[in-house]
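With one protein chain withheld, the remaining protein chains of the complex are depicted in position.
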Amino acid sequence: MNGSGPTKLVDPLEDPLPGVGTYEDFNTIDWVREKSKDRDRHREITNKSRQSTVALLHSVSDAFSGWLLMLLVGLMAGALAGGIDIAAHWLTDLKGGVCLIGFWFNHEHCCWTSNETTFQERDRCPQWQSWAELITGTSEGAFAYIVNYLMYIFWALLFSFLAVILVRAFAPYACGSGIPEIKTILSGFIIRGYLGKWTLIIKTITLVLAVSSGLSLGKEGPLVHVACCCANILCHLFTKYRKNEAKRREVLSAAAAVGVSVAFGAPIGGVLFSLEEVSYYFPLKTLWRSFFAALVAAFTLRSINPFGNSRLVLFYVEFHAPWHLIELAPFILLGIFGGLWGVLFIKANIAWCRRRKSTRLGHYPIIEVLVVAALTALLAYPNSYTRMSGAELISELFNDCSLLDSSQLCGYKQPANVSETGVGNSLADRPAGEGLYTALWQLALALIFKMLITVITFGMKVPSGLFIPSMAVGAIAGRLLGVGMEQLAYYNHDWLIFRGWCSPGADCITPGLYAMVGAAACLGGVTRMTVSLVVIMFELTGGLEYIVPLMAATMTSKWVADAFGREGIYEAHIRLNGYPFLEAKEEFEHSSLAVDVMRPRRGDPALAVLTQDGMTVEEVENLVENTHYSGFPVVVSQESQRLVGFVLRRDLLISIDNARKRQDGIVGASLVVFTEHTPLQPPEAPPFLRLRSILDLSPFTVTDHTPMDITVDIFRKLGLRQCLVTHNGRLLGIITKKDILKHMAQIANRDPDSILFN
Amino acid sequence: MNGSGPTKLVDPLEDPLPGVGTYEDFNTIDWVREKSKDRDRHREITNKSRQSTVALLHSVSDAFSGWLLMLLVGLMAGALAGGIDIAAHWLTDLKGGVCLIGFWFNHEHCCWTSNETTFQERDRCPQWQSWAELITGTSEGAFAYIVNYLMYIFWALLFSFLAVILVRAFAPYACGSGIPEIKTILSGFIIRGYLGKWTLIIKTITLVLAVSSGLSLGKEGPLVHVACCCANILCHLFTKYRKNEAKRREVLSAAAAVGVSVAFGAPIGGVLFSLEEVSYYFPLKTLWRSFFAALVAAFTLRSINPFGNSRLVLFYVEFHAPWHLIELAPFILLGIFGGLWGVLFIKANIAWCRRRKSTRLGHYPIIEVLVVAALTALLAYPNSYTRMSGAELISELFNDCSLLDSSQLCGYKQPANVSETGVGNSLADRPAGEGLYTALWQLALALIFKMLITVITFGMKVPSGLFIPSMAVGAIAGRLLGVGMEQLAYYNHDWLIFRGWCSPGADCITPGLYAMVGAAACLGGVTRMTVSLVVIMFELTGGLEYIVPLMAATMTSKWVADAFGREGIYEAHIRLNGYPFLEAKEEFEHSSLAVDVMRPRRGDPALAVLTQDGMTVEEVENLVENTHYSGFPVVVSQESQRLVGFVLRRDLLISIDNARKRQDGIVGASLVVFTEHTPLQPPEAPPFLRLRSILDLSPFTVTDHTPMDITVDIFRKLGLRQCLVTHNGRLLGIITKKDILKHMAQIANRDPDSILFN
Amino acid sequence: PRNFEDVRCKCICPPYRNNSGHIYNKNVTQKDCTCLHVVEPMPVPGHDVEAYCLLCECKYEERSSTTIKVTIIIYLSVVGALLLYMLFLLLVDPLIRKHDPYTQPLHNEEDSESAAARGNTVLERVEGAQQRWKKQVQEQRKTVFDRHKLLS
Partner (left out) sequence: PRNFEDVRCKCICPPYRNNSGHIYNKNVTQKDCTCLHVVEPMPVPGHDVEAYCLLCECKYEERSSTTIKVTIIIYLSVVGALLLYMLFLLLVDPLIRKHDPYTQPLHNEEDSESAAARGNTVLERVEGAQQRWKKQVQEQRKTVFDRHKLLS
């Protein structure tokens, strides 16, 4: 959409002036212009490819560079995710002890080949020494407990301190989950350095530290950021993507899919997540490539095999226990819980973050992290369900008890004799035993703890994901409900609702399934994901039979949560920070017209316009200097106000600057000409400055009567930055993305000046 | 986008005049207008809901009507699919014989409880009598064979005759696969009656007949059409969807997902199919609802349980045999085969269909069907692999041989003694035996037969899907290659490539997997599906481990096929029929400008415009009568050509007609006024005809310099029907969707007049 | 339909030593659907039972013969009714009334719907609806079969 009309003055492959056509930091890109640039470029290459073999090869390699890039992104993100998994696992276990046969082994790998593990305590082996054993020589008794406790707190504090200090020192952009920012970037915003090398390094390093410190946060969201950083860095290898912001965003959108794919081992779910949650402008075109990249990443991760069991995630489960239609009632209950929790969490977290943003709390980020880490460690250690990492907790809760399990959660009273003809290892009749009751109490406490601590954890200045804590909350609630249902059914086999499908001896209720459904419900309530969430959970379990329970819970959760507030946590954070993000899912409901939103408003001074051949360089410079607009319409004359085109402030400044330096005779009195044919030049006047090449000859226009819902639709669908408003063919005003966002904020009774823009 | 500006003259809930705002047959809808109408309606309901409880209830029920509709569509489509499965299975088996204990049982169900089935001939039982047994009393010998042969041909002819005669008599729109037409309809085209009651009934009935007649066609494509018919009919129950063409298309898009979901038992695959292949305008918004509907349909189908084994499709497989990285080479080979076959099939089929369209062949549709059916039956019967139905063949080919199987394809030489410690029932060492060699020959013949007969079958005037025949071709090829590889590995354990993973005694190659990959490759080559195909196949097998082979094959197949021609079979048929379909996936590559495409061209007479207050009723009527345009721009005056708005021919005619009938004093000399404020009326002049209410005050405009790639993008993204072209604020011309399609046809050296339009 | 026919437990036992393969079919509950209950008489001596049973695969299956019966009967009656109606339209109808159906052009759906209100008695309305439908089908037939504009 640069004005290279039929005359083809400019070679699209090389910008005439460095800087023309680029963007400043915290600005929004013009999708149409970028796409058009890419098409010009593609056309050029196609045309050249008919001329020589080298050019043909170039064209082929250009066509395949997208695939190559996807491959590289998949490989790099998969490898990084594997590394993060291994390091985080090791560091987490370091809080408890150290491996004597090699300090680099985590607890499980330390005892990997040991024959001394017992059925009851599967993770005990002499090679692994807790800190108490190392320091005091014994692992029993109150003193050893206290030593372990103190060491746990020490390590937690150390890790969290390192995390926050590294973030502060090297890459402040590495903190947080990153998904709100990536959503905003994908919608066209520019945050320089947000996806850079240092962000990648620091985010990777500190993510491991933050997860290992025992804070109530997960690595899933930040992995999306990490994958996007990889993609952005790899984009620099290919001209096609380096120079085009729109094309680069296609790659980033695929990278988001890659991130979720490695976080949950769910390639299809990742692609759907990218489609549903983060992508903005081009959902279909990149579908296939995203899928490819997500698969490559998943396979890289599998070949690294971070957990030593060929699984991509710790909490992968595989059970095929059937469920009964009546169970939909508790599942829907879980959905309601998830929805309520989602709403409460969002409200509480946003309130806390606002406080952090506006009060003195925000001035002490390092102390805040240390305090929260200390608090978490102090409260988490005594309860074994909070002491373990979030992923391990979820894994334990998802697991269905069989005879092979010895965890506390499976502390059922053992039947007198195990039937010999019983098929497999399932426990059929399960009255709860002592161990289970203890576990339930601990879980209830853990639930309350997790619910509270997550609110103040998310948003601290360390990398922090929200998926794992939300899932943990839901999984605990689900497991509690599941065990409750199970015991209810066990003691009341003869109730009408249990009769028929819960006969004695039949395994009728699966608490692990309830935990899974609860996790999905809570995650759904917080993030408002729908299809992608169901598919991710489905890929986690590998069984199509649980789609209906998951869906019922997710749907209820979303409906309940939407009844109290339509935004998910990411949208809420986007709004909190005032990012210029035009939500694609929300309909614009108000009945205002374009004329109500455009600038200038009634009473304002008239729109600043340039005329196509009536202004001198000096006049133009004055106009530009005295206004702060990022672009100016060009009209035939001030009287007729008939629109010719649109020119960007940045391009204008660079061009005039360049002309003054390089072009002979251009002075302040030179006439600036935007017309195609230069008017006849008076003999002694200074030469004209011809600027048609930077003029956008096809600016978008709408009439003043256009309803805003249509205008918003146009902005969203086409990715516009500004749009001119006309009335009966005369230029009347301009609507920018910022104006729309301000207008929407006004309608929603929010402060319109909170929108972040350059 | 009806001109109900801030003055709100018209109540959006009831059109002022019946007919204003509706479309004629074979016309394209204006998405923006429809969406805007729906938003107005929604706003109205929301506003009213604050006033009374009844209105509030109405608003809630309106909000949930979409979900209710989805539920109903899922239930109805699932039930119909179940009925079709049962009936088709029974009719297919009727060609061979009849069940004595109840004529309504098919072969399998007839022998369901029989204890007389043997291990070798699993489907034999005394209750099921072949026609030879019934007529001649014996099932052995040449005479019985001939009787069965003749009966087979007789039934095939009868079924196909009934199918084509019913289609011709009651619902000609019921023939074909329907997917090209549904794609076109979803893009905004209107074909009245295409999704009506009769089409639904006849398509359902004749689909069963066509499939049962043994013709080389499947039921998967038509099921999409059936589901869309259900959705369209159920839309009539809800005002929200009945009156709005855009909203209805949202439902139809979900219905397409439902169709694939029941056809393959793949809800996620169905949703992705709808997203990737058929949907046009709103992929994301309906994602969640589509998924819901697809799941409901799949569960309805499962509860009907048409195959008696809780599977949704006949050819569901579940194996978990590992594959080796080296095997990617044969998989890619299968991809190449699939791509080549896809290209050849499309070329051959389109050539044949063009012949049918243009030569005398098209005049005898009934005879054509009978001849093809007779030919198919005649050639298919002697070969057991063509005699069975396509789905059964695929099921047999996908199946991996275990000790439990006795089919010819598993005719391996039995090892001397079965090892007792061998785990499970897998066959480890497998030299091919006599039976397998026979089977291979038969399969090779079946491959050639299927490849040829499908070309002339697809496009006949019976309901016919393409998925099953394509998959069958691919599955045969894949199985052949798989068995070949297996034998190669068996006899050459010591080759470098087999060493290590194919040691003696290990089960290293799974021919069933090759069949599956081949099926995916061929289907991908023909339809150019990518993600959705992989996901469908993944849901068919239920194992994530085969995604990589499937993806390698699909990707190769698509690349190979795209190298020879970029269109899939559906796009090719859309082009053959000249449907006005603007492909969303293809980029517009040419560098033309809007001014090159718009009407009037240079040298044509000027654009027919109305002025806002200068024309009489008679003049307007003359203008409308002498042109065939479907809309007219309204300008301030002929001299200034400054654009005011756009008015549709149909609305104009209806309004003038109505005014002449109902409004007092409107005569030919009355002035037509489009302005907001009526000018002062001269005393004795006839009253003005005020038509501002039908004026679209926000027509889309582009400048003459806008590159066509951007214009095409705008048309696609916003779903426009026409767009006005301006130069420096003056109206210059108009571009319609038809102009764009003609321009694209011209660029591709096709006949631009082949585009179907009203 | 006898309901007990609607469940079965099917065990497929492959060839084992000198026994050929065999298929067992029995009407038992899901719980009892194991090799030990279904394979009768056991073809192998006692100590081999376990090994033999390991090789067998037992599947519990349910069906609804009523659904099958009802579906087939509905299907056949619809086909029959359609054929009869087709014969009626082909043979009887032209004798009753003689007019050219091609004269009137096809209305749009809206127009036709409003026209539907014009009939006075129920019979006339049905008559009118039938006429309109017939015209639509003729139009469709012309489009698809004669002019090959659509669906070719």
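First chain written, first letter: the chains are A, B and C, and each begins at residue 1.
Following the convention adopted for this analysis, a contact is a pair of C-beta atoms (placed from the backbone, for glycine too) under 8 Å apart; a residue touches a chain by one contact, two chains touch by 3 or more.
The structure presented is a predicted model; accordingly, all values stated were derived computationally and were not measured.
**Student:** Looking at the full complex, which residue from A:42, A:58 or A:168 touches the chain that isn't shown here?
**Tutor:** A:168
**Student:** Return the single residue from A:176, A:265, A:549 or A:719 that touches the missing chain.
**Tutor:** Checking the options A:176, A:265, A:549 or A:719, the one contacting the hidden chain is A:176.
**Student:** Can you work out which residue in A:114, A:438, A:675 or A:746 touches the chain that's missing from view?
**Tutor:** Only one of A:114, A:438, A:675 or A:746 touches the chain omitted from view, namely A:114.
**Student:** Residue by residue, what part of subunit A touches the chain that was omitted?
**Tutor:** 18-19, 22, 24-25, 82-83, 86-87, 90, 102-106, 109, 112-115, 117-120, 122, 162, 165-166, 168-173, 175-176, 181, 191-193, 198, 201-202, 205, 208-209, 304-305, 308-310, 353, 356-358, 362, 365, 402-404, 406, 414, 417-418, 420, 425, 459, 461, 576-577, 756
Keep this in mind: only the chains that are shown with their structure count from here on.
**Student:** Just the number, please: Cα centre separation of subunit A and subunit B in whole Å.
**Tutor:** So the centre of subunit A lies 34 Å away from the centre of subunit B.
**Student:** Which integer distance in Å separates the CA centroid of subunit A from that of subunit C?
**Tutor:** 48
**Student:** Going by the touch rule set out above, which residues of subunit A reach two or more other chains?
**Tutor:** none
**Student:** Scan subunit C for residues touching two or more other chains and write them down.
**Tutor:** In subunit C, nothing touches at least two other chains.
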